[in-house]
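I am attaching a structure below and will ask some questions about it afterwards.
Note that one protein chain is taken out, while the other chains of the complex remain in position.
Our next item is chain A:
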Amino acid sequence: MTSIDMPWYLQFIIVAFLLFGALVALIGSWGLAKLPDFYTRLHGPTKASTLGVGCTLIGSLLYFSLQQEGISVQEALVTIFLFATAPVSAHMMGKAALRRRLKGVPGTRNMPER
């Protein structure tokens, strides 16, 4: 057991960030499972997960900055790398799907004919 010595309101803020992040990540994963076709599923990991991970990292940043001496900046780096790489992977997966002519869900507007 590690002892946590910080005021209750700081603990409360950190827990709130962690829980909110976990909730958003859960919704994102739920979307990945239930959205109707490949193209709509692309939206889950690029967005809902960035906020989920972002909130978790803010919680981690606050906790380690308050527990240890000095602020910890590694979490900020993780966020930057995440924001820089998530769109690229989504773009590549989407391109592969287009190349393989995956069908969209019925009712998709302007499905590209290629």
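Keep this in mind: a residue touches a chain if its C-beta (ideal position, glycine included) is under 8 Å from a C-beta of that chain, and two chains touch if they have at least 3 such contacts; residues count from 1.
Note that contacts and distances are computed from a predicted model.
Colleague: Not counting the visible chains, the remaining one has a UniProt entry; which protein name from "3-Oxoacyl-[acyl-carrier-protein (ACP)] synthase III", "Na(+)/H(+) antiporter subunit E1", "ABC transporter permease" or "Phosphate regulon sensor protein PhoR" does it give?
Modeller: "Na(+)/H(+) antiporter subunit E1"
Colleague: Name every residue on chain A in touch with the hidden partner chain.
Modeller: 24, 27-28, 30-31, 34-37, 39-40, 42-44, 46-48, 50-51, 72-74, 76-77, 83-84, 86-88, 90-91, 94-95, 97-98, 104-105, 107-112
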